[in-house]
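For this view, one protein chain was removed and the others were kept in their places.
Now for subunit A:
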Amino acid sequence: MSGVGDAPGDGEVVLRAEGVGMRFGGFAALSGVDLTVRAGERLGLIGPNGSGKSTFTNCLAGVYPGHEGAFAFRGERLGKLSPHERARRGLARTFQLPRPFRGLTVIENIRVPLAYAGRHEATETRAMACLEGVDLAGKAHRLPRELTQVELRRLELARATALDPVLLIADEAMAGLSHAEVDQILALLFRLNEAGTTIIMIEHVMRAVTEFSQRLAVLVAGRKVADGAPREVLAMPAVEEAYLGR
């Protein structure tokens, strides 16, 4: 396994997390997490429920500005930047449960990031291109309530990709999906990665994580206990213990 906090390869460092921690009252949800992610990488971030994965995501996305430690995104300290300022810099995320704008049509959902991220003109053509990327162009003028669960997941991904992200955090994008639907989402994520987007996949579907990730980082009780090649990490006693118990 590579050294803790180091990403394999020598590409540009996209994200560097240093000593990130978060406390809720007396409870430490996250403690001293270091993580480095390089351009184009596919990182799997795993851990049992309550291990701090979502807290880490929220700290990175700017939802918890009061966290300990620091994030540097493409060399820039994120500090107290608000979530929308981080999104505009190319830091995109999806949510564990799809959170579409329910009063807006599918294409209007895509027009929101296009109109506000400012990286591309918010044209109908560009919005349709984002929807075509997730095979939702045929439902562009439907409302989210008319979509199936997997379509909502794809809409969530399309909205994130409309930001033209440098780094995408896919937070449990496959939770509750069937085998075939997991394959659909995996295909989309691979396509995005091939187009140059660095991806952090937070997932409980181990088949998807091992198939997708070039590297795995494991959080247990708010601490990073492993970071390295998937096969080596999954064979580590600390990881086995976290998932299966002693």
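Keep this in mind: contacts are C-beta pairs under 8 Å (C-beta built on N, C-alpha and C of every residue); 3 or more make two chains touch, one makes a residue touch a chain; residues count from 1.
Note that contacts and distances are computed from a predicted model.
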{"item": "Choices \"Putative transcriptional regulator\", \"Branched-chain amino acid ABC transporter permease\", \"Rod shape-determining protein MreD\" or \"Beta-ketoacyl-ACP synthase\" - which one is the UniProt name of the chain not shown", "value": "\"Branched-chain amino acid ABC transporter permease\""}
{"item": "Residue among A:77, A:99 or A:231 that touches the chain left out of view", "value": "A:99"}
{"item": "Touching residue (missing chain; options A:74, A:88, A:126 or A:204)", "value": "A:88"}
{"item": "Residues of subunit A in contact with the chain not shown", "value": "61-63, 82-84, 87-88, 92-93, 95, 99-104, 107-108, 111-113, 115-118, 122, 124, 128, 131-132, 135, 137-143, 159-160, 162-163, 180, 183-184, 186-187, 190, 211-212"}
